[in-house]
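Once you've had a glance at the structure underneath, I'll fire off some questions.
Every protein chain except one is present and positioned as in the full complex.
This part shows chain A:
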């Protein structure tokens, strides 16, 4: 178990370093930042001054190590636009995004696992077809489209929920549904496939042979084995949701990290974008690690050698 943990942690660290290099290089490669920072109408001298002020004139590798070293101490630099530390900007907005992500994940799991189980119990039944349709729709419809549809129906027509801005819990419901729905199809299909396979297995037959009730057989003996691959998938989907939050937060005007990323991209506020990419990547990597731990708990074959 300790070996497994160390291996996973080392892997996570390696991924984090790689991601930080990529996010660093991507932004540097996307154009001359000094020009963007200087803004329109800046003279060649202005740009050169900025280049020196921000240290863009030094070798890339030096810049990377400086940036990464600072990042490790919690300093992600200054926002060019807001003129405040990036960490502060992100820190203020992180609770909104994390809350949204968590709620979206809960929604996705709460919808897709029961549907997947129900579909597996009665393949080709009405519930199976229905869940297939839900999956197809979820995969086919762009998330902004679905978000707008939600707004129209639940916000404008029925007036159930606020359509924009931050506030109480009710402001998070529609964005969470829009974001979570996107992850539903994959989780549901994998749950269904896993359950169908597990229900055919010999140990389920043993469980029946013991005289266990349907609930025990399904939820104690079958589901636990069937969700093992689903856990890793859910972690991946959570990562997609974090990137999806850029669109969703913008549409619903939720002042989260995604929204910040969106406005910073528009303003070429590269330190902020870079900081966000790094933060979201680290969160995603941590989620994957948590998923690994959860799987180790579910599956003793991982945990006990």
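Following the convention adopted for this analysis, contacts are C-beta pairs under 8 Å (C-beta built on N, C-alpha and C of every residue); 3 or more make two chains touch, one makes a residue touch a chain; residues count from 1.
The rule is simple: contacts and distances are computed from a predicted model.
One chain of the complex is hidden; its UniProt record names it "Peptide/nickel transport system ATP-binding protein", one of "DNA ligase (ATP)", "Cobalt ABC transporter", "Peptide/nickel transport system ATP-binding protein" or "Lipoprotein". Only one residue from A:63, A:201 or A:232 touches the chain missing from this view: A:201. In the complete complex, the residue from A:212, A:233 or A:293 that touches the missing chain is A:212. One of A:41, A:59, A:74 or A:300 touches the chain omitted from the figure, and that residue is A:300. What chain A contributes to its contact with the hidden chain is residues 200-203, 205-214, 216, 221, 224-225, 298-301, 304.
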